[in-house]
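One structure is given here, and the rest of the page talks about it.
Here the complex is missing one protein chain, while the rest keep their positions.
Each chain gets a letter, A and B, in the order it is written, and its residues are counted from 1.
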Amino acid sequence: MNLSDLVFIVTALITVTAAVGVVGFKNIVHSALSLVLSFLGVAALYFQLQAGFLGLVQILVYAGAVSVLIIFAIMLVMDKDPDESNRSHAKQKYWGGLIALLVTLGLGAAIGSTIWPQSSGSLPEDSVGALATLLLGDYVVAFEVAALLLLVAVVGAIILAKGAGEHD
Amino acid sequence: MQISMLAPEIEIALLGLLLLVLGLLLPHKGRGIMGTVTFLGLVIALLLSAAGFGQEEALFNGVYQADSYGSFFKLLFILAGLLVVLSGSAYIQRLGRRANEFYSFLVFALLGMVVMAAAGELITLYIGLELMTISFYILTAYLLNNELSVEAGLKYLILGAISSAVLLFGISLVYAVSGTTVISEIAGHMQFQPAMVAGIILMIAGFAFKLSLVPFHMWAPDIYQGAPIPVTAFLAVGSKAAAFAAFVRVFMLALPLPQFEWGLVLAVLAACTIILGNLVALVQTDIKRLLAYSSIAQAGYILVGMVAGNEYGLKGVLFYAMLYVFSNLGAFAVATAVEVETGSTSIEAFKALGKRSPMLAAIMTVCLLSLAGIPPLAGFVGKFYLFSGAIGAGYLWLAFVGLLMSMVSVYYYLMVAKAMYIGTNDDMTPIKPDTSTRVALWICLAATVLIGVYPAPLSALAQTAIQLF
Partner (left out) sequence: MESLFLDIAQTLTGWLQSLGLSAVWADFILLIIQFACVAGIVTINVIILIWLERKVSGFIQLRLGPNRLGPWGAFQTIADAIKLLTKEDIIPTRTDKWIFRTAPLFFITVAMMLYLVIPMGDGMQIVDLNIGVFYFISLASLSTIALLMAGWSSNNKWSLLGAMRSVAQMISYEIPLTFSLLGVIMIAGSLRLSDIVAAQSNIWFIVFQPVAFITYFIAATAELNRGPFDMPEAEQELTAGAYTEYTGMRWALFFLAEYTNLVAVSAMASTMFLGGWQGPWLPSWLWIIIKTYIIMFVFMWIKWTFPRIRMDHLMSFSWKVLLPVSLANIVVTGVGIYVFKWMGWC
């Protein structure tokens, strides 16, 4: 095991533990903060894979914006004892845990026993530039549609949030 | 590469944006024209797609396909959108100030479907899928003061997000093994690895969610019941056809049957879907729930054609998807008209419809019989293609299950007809749908009968579209 493996194991452990914490914490604010940690862990994994731009996008969008909005929404609507805000039913807990375990084992076995093809190419010198060329070149349809998707989501969120007071 | 190949997509996107802006700019009175603008815009999109039919071009190194197969589905979606707008305009007007955005969400959902059908690459496909489903999440919850609608929206959001995640994970595994996301290139890099198998299973599960195949169908009835009825209609027809378009393209091109035997898995899924959908539909008392279970069963029939994977089967998939638009939307248009009038969608409300409005009752009966597959209506021809495809591919038992269950389905379709013609109703005032609904109804009726009597043109179109495989 070399240094790179060690770094991977530590970051992966933090990420997974934090992700389990999201489900496990009884206080939903703790869950949300755990989610932030998990997002940061994923960003660290991207950095390790030399996908710096992606890692920063992960930090900016997920850790910096999405999770803040989640916490914000939680604080706006929470009206009960915070320590009871993320309780799960005992039955759900066991079934959920069992299913999660089975999925993990099944997919883990499949992924573990696969001989993965190795990429022979090397990283482009200017990976951000290459990414931009791809996004606005071959993938331009997906790029533009994603923009429309965000627009739809924003308009929809406003309509659903503001329209409730109005009578049909 | 020519940008003109993307004309229908660009036109639809511009239409959606125009509707959003118009909704803000027009004074309150002027907003009556929103439906007309949508209609005209969709007619232009229809003409553009029709003009593009027959082109076979891979744009952006195969990431986006401008081919007959995609064009066929584009025509299908735009037709479905037109019929929904026509038949739903009276209903949509009741939404008040939020009616404007309703049209633009419909148009954006349509754009998502179009992108899904024409995507030659998995990420583009996924983004199209998300645009479609996010628009539908919003549309489903649009009746904000109706608990059922809000609950349906929330359920759809959660289940839709899970199924998207499953699909995406499947895509990522397939990409990891094959090293490409371009659909037509995956087959060339196909390696029979455990991770590949896991990826394909996850992708099947993800698509099965979107197609509401048993055992991933639980969401469909609740959501179909809760959503505003034009949305239910569009969801049942468009979203399903779009998922089929993508499903067939991915599985036929990227994971060809000779290399990877997924036929049997899907055959079992199809059989379960047909049996369960039809049996549960027997006991429904709400027309939306009945049509929901019936549409689950219909998805099962269409899947039979895909399982067959031969020329007849695939032709059947396209043929059936198209006729399903007319038959199902006809039924939904009648249900919309009845709901606008009576405010209810239970079968009780349909009692004595034969006397209150003979035209509505007649069209409902014809459409339902077509869905049941009674000759000489369109549904019969479609089922003929599907089942002969299955027999040709050696799935005799599946064709048998399909035939048997079609007979069962006649029972519950006729239950509705019985209520309409034999039942009595306290309220005997005649129901008069508005002009646009009538136009939609006549189109559905004419298409259902015409395709049944003279299937050759549509069959030829479908034949051209499946040249790809």
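We take it that a residue touches a chain if its C-beta (ideal position, glycine included) is under 8 Å from a C-beta of that chain, and two chains touch if they have at least 3 such contacts.
All values reported here derive from a predicted model rather than from experimental measurement.
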Note = Answer for the absent chain's shown contacts is A
Ask   = Considering the whole complex, which of A:M75, A:L102, A:I115 or A:A161 touches the chain not shown?
value = A:M75
Ask   = Can you name the residues of subunit A that touch the chain not displayed here?
value = 27, 29-30, 33, 36, 52-53, 56-57, 59-60, 63-65, 67-69, 71-72, 75, 82, 126-128
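Going forward, only the chains that are shown with their structure count from here on.
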Request  = Could you give the separation in Å between the centres of subunit A and subunit B, each centre being the mean of its C-alpha atoms?
outcome  = 31
Task = Spell out the residues on subunit B that touch subunit A in their complex, using ranges where they run on.
result = 6, 9, 13, 16, 20, 60-61, 63-64, 94-98, 101, 104-105, 108, 111-112, 115, 119, 121, 123-124, 127-128, 130-131, 134-135, 137-138, 141, 143-146, 153, 173, 176-177, 179, 189, 191, 193-198
Inquiry  = Which residues of subunit A touch subunit B once you look at their complex with the stated criterion?
reply    = 106-107, 109-111, 113-117, 119, 137-142, 144-146, 148-149, 151-153, 155-156, 159-160, 163-164, 166-168
